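Removed from the display is one protein chain of the complex; every other protein chain stays in position.
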Amino acid sequence: METLIIMLIGILVAVATYLILSRNIIRIILGTAVFSHAVHLLILTMGGLKNGSVPLLKEAEAPYTDALPQALILTAIVISFAVTAFILVLAYRTYQDVGSDDLDVLRGTKDE
Amino acid sequence: MKTLKINDVILRTISRIVVFIILTFGVYLFLSGHNTPGGGFIGGLVLASAIVLLYLSTDIETVKKSLPMDFKYVAALGVLLATFTGFGSILFGVPFMSQTFAYFELPIFGETELTTVTIFEAGVALAVVGVVVTIILSISEDGG
Amino acid sequence: MNNLIVLPLIVPIIVGILLVFLRPYVKLQRAISLITMISIAVVSIFVLNSVQTNGIIRLDFGGWEPPFGILFVADSFAMLLVLTASIVTAICLIHAFSSIGEKHEKMYFYPFVLFLVAGVNGSFLTGDLFNLFVCFEVMLLASYVLVTLGGTKPQLRESIKYVVINILSSWFFLVALAYLYGTVGTLNMAHISARVAEAGQGPLLTTISILFLIVFSLKAGLLLFFWLPGSYSVPPTAVAALFGALLTKVGIYALFRTFTLIFYHEPLISQTLIGIMAGVTLIVGCMGAIAFKDIRLIVSYNVVIAVGFILIGLAIGTETSIAGSIYYIIHDMIAKAMLFLLAGTMIYLTGKSKIDEMSGLIRNYPLFGWMFFLVTCSLAGIPPLSGFVGKILVGQGAIESGSYILLALAFISSIVVLYSLLRIFLNTIFGETIISLEEEKPMKMGMIIPIVLFGIATISLGLGAEIISGYVTDAANTLSNPSVYIDAVLGGNK
Partner (left out) sequence: MFSINFVILIPFIVAALVPFLYRRYKRIHVGWFVLFVPITLFVILARLIPSVASGKTYVHTYEWIPTLDFNFTTYLDGLSMIFALLITGVGSLVILYSIFYLSAKESLQHFYCYLLLFMGAMLGVVFSDNLMVLYVFWELTSVSSFLLIAFWNHRKASRLGAQKAMLITVSGGIAMLVGFIMLHTMTGSFSIREIITTISEFTDHDLFIPAMILVLLGAFTKSAQFPFHIWLPDAMEAPTPVSAYLHSATMVKAGIYLVARFTPVFGTDELWFWVVSIVGMITLFWGSFNAVRQTDLKALLAFSTISQLGLIMSLLGLGSIALQFGYSSDSILYTQATFAALFHLINHSTFKGALFMVVGILDHELGTRDIRRLGGLMTLMPFTFTVALIGSLSMAGLPPFNGFLSKEMFFAATVHIMELDIFSLPSFGMIFPVVAWVASVFTFVYCMIIIFKAFLGKAQPEKLDKPIHEAPIGMLLAPMILAALVVGIFFFPNLLGQYILQPAMSSIYPTFGDTADLTPNISAWHGINPELLMTIGVILVGALLFKFLKLWKPIYGLFSSRYTFNALYNYVLASSVSGSNVVTNRYMNGLLRHYLMYIFLFFIVAVGGYLAYSGAFSFDMSTNAPFNVYEVCLVAIMAVAALSMLFAKSRITATLLNGVLGYSIAIFFVIFRAPDLALTQLVVESVTTALFLLAFSHLPEWKKENLPKQTKVINGIISIAVGLVVVLVGLSVMDYNQFDTISSYFENAYELAGGANIVNAILGDFRGFDTMLEVVVLFIAGLGVYSMIKLRAKKEDENIEDQ
């Protein structure tokens, strides 16, 4: 199962890298979103999949699956949500002021 | 401010009922976090989505009248609450961020467990609610 | 007692949030933020002394034993950086009072600066790798906002690139953390180091160490500094000064911490690869520093040169060269902040940013001109000033360990730094005064005082190098033998 998931993560990372290398800001932001999806899955798989029951002491008995990666992923999800929200607003503010969402236009005037 | 022109009738009627369900579910999730899946983040997020649903179904002004508080300060209060629970442990000379828990006999709920973690979680939930709503509000208000 | 260590992080956060409530009262916000920074500096001096007397201090959050909870570890290296960071921020704030403008101050400028400092102090002090990631995020997000504050076109344009590259570097950090957790199964730095030593730094662990090297060099601007020139030349002056002094230093601190504490077994990485990267950064930085006419670009590339120079000290790896690098980091924080303030004030006074559009400022603002000359000499490492001792020790380390190429690069780079700053000095400060005395902009006191304060700091750090030499040697000793750090953390005392 882990090998399958890691292959999937590889595909997600490849897609995200391709998206982030594009010119349009929205594609780049989607790329960052896919990146964070991939890394959340990666942290979970690194902790080992399906070995142990739900980490709830009352509902299930030992051995429990590794709870630490789950806590890390939760923190990572919230942080990536905050950053994605920020860059979305930044993108649309840039479009409003600079007038284009194309990265090539946003290269800045050549400095002689 | 351009209101979102969708067929209001269905959404408004449904959302009037659903919002309360979501709110109660959010509070339930928040409170149950200690022993069952739930907790500060998820509780705050569900509450925030309920409020966003409110904004979606009705326009901004009416909701502003019903929920008069400025959500930035809600978020600020939440983070303050979270940090002060940590800071509080310094006053007791215990290493920072120490949480304690004890069992009390409450009249209605019987033998329940009160912990400082819930105050910390409340801070987190408030902060999450405040931040999500601020972001949604400032984007939609900007409209122009 | 060891609850004191968390203050450099928690006090700015709490004060930052309180200032959000005091939005309209700008004067009050200024006073409170300055007092906070000064009080943190005092606390860090106190903690630095107690570290000097009774060894590394450790604070486990929530009272949980080290490998399981998060902890702050205050050794002299971290405390020195926290102290310098607080002093530099305090002085930059003074400059911001008069240069940032009411509009920004009403839009939560001071809370963001305090959050930035909290993130920086947190990164210096933390003993947990995932917590280092979260502190980085706090610092980065505060820096994202500070870069875009004001919303001018160049700011928005450069900040998009800055944010995307930093999101990518945070992504790499998470991937590296996942792999490290997958192999050693713990997050506490000292515990990781113990387990890596126990298992031997095999090929897989070295691959992961390279991944960490990429992450931290992205943050420190070592070789992968593409985001740096753009994002340091667009924010307001005081913010640019804060960035120039603090941001790269956090990446450098992380490199020092990981490659002297955790992944020090494989010299191929921690010595040759970092050495090559530092060397190339120096060359590229030197080229950048003399390539452009825009002051802010010249100054930003000087930051890159300094990063290259400091990491040569790490690449050499002996205790003397690490001590040299620590001296140089402290010197660089002060001198770079001063340089950015000078560059920003120059642009404010003349309204131009190219060096061939200004001339003869010495006549209009003599003290300002001499401060620029002082920082030029200090950055070029000319003796009585603060850059000298660091350069000597790195040179000594290089000669003792026989790495002559790095030695040559390091010392040639100080000549290029001198030349690049002289180019600015001779074109803008000396020369025909084109601004006639009547219509020159009056120099605000709030702008010149911080620059003079930095000047005094540079001179006193140069002449009085003896004061901090005790702390620096102790810090270098802690860095060059990891067992000191590991025993303090896992040893179970305190």
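Labels for the chains are A, B and C, by order of writing; each one numbers its residues from 1.
Simple rule for what comes next: a residue touches a chain if its C-beta (ideal position, glycine included) is under 8 Å from a C-beta of that chain, and two chains touch if they have at least 3 such contacts.
Note that the structure is predicted; figures quoted are calculated from it, not measured.
J.: What are the shown chains that the left-out chain touches?
T.: The omitted chain makes contact with A, B, C across the full complex.
J.: For the chain that's not shown, point to the residue among C:45, C:224, C:443 or C:459 touching it.
T.: Selected residue, touching the omitted chain: C:224.
J.: If the hidden chain were put back, which of C:28, C:42 or C:290 would touch it?
T.: C:290
J.: So which bits of chain B touch the chain we can't see?
T.: On the side of chain B, residues 29, 33-42, 45-46, 48-49, 52, 72, 75-76, 78-79, 82-83, 86, 96-97, 99, 101, 113, 115, 117, 120-121, 123-124, 127-128, 130-132, 134-136, 138-140, 142 touch the unshown chain.
J.: State which residues belonging to chain A touch the missing partner chain.
T.: 1-30, 33-34, 37-38, 40-42, 44-59, 62-68, 70-71, 73-75, 77-79, 81-86, 88-93, 95-97, 101, 103-104, 106-112
J.: For review purposes, identify every residue of chain C that touches the missing chain, sorted by number.
T.: 13, 17, 20, 61-62, 64, 67-70, 103-104, 107-108, 111-112, 115, 118, 122, 130-131, 134-135, 137-138, 141-142, 144-145, 148-155, 160-161, 164-165, 168, 172, 175, 179, 181-187, 191, 195, 199, 202-204, 206-208, 210-211, 213-214, 218, 223-224, 226-227, 229-230, 234, 273, 284, 286-288, 290-292, 294, 347, 351, 353, 360, 362, 377, 380-384, 388-389, 392-393, 395-396, 399-400, 407, 411, 414-415, 418-419, 422, 426, 430-433, 463, 465-466, 469-470, 473
To be clear about the criterion, only the chains that are shown with their structure count from here on.
J.: Compute the centre of every chain as the mean of its C-alpha atoms, then state which one is farthest from the centre of chain B.
T.: That would be chain C.
J.: B-C or A-C: which has the larger count of contacting C-beta pairs?
T.: By number of C-beta pairs in contact, A-C is the larger.
J.: Report the inter-chain centroid distance for chain B and chain C in whole angstrom, where each centroid is the mean of the CA atoms.
T.: 37
J.: Scan chain B for residues touching two or more other chains and write them down.
T.: Answer for chain B, listing residues that touch two or more other chains: there are none.
J.: Which chain A residues reach two or more other chains?
T.: 82
J.: Going by the contact rule at the top, pick out the chain B residues touching chain A in the complex.
T.: 35-37, 41, 128, 131, 135, 138-139
J.: Mind listing the chain C positions that touch chain B in their complex?
T.: 2-3, 6, 10, 13-14, 17-18, 20-21, 59-63
J.: Can you name the residues of chain A that touch chain B in the complex?
T.: Touching chain B from chain A are residues 56-59, 74, 78, 82, 85, 89, 92.
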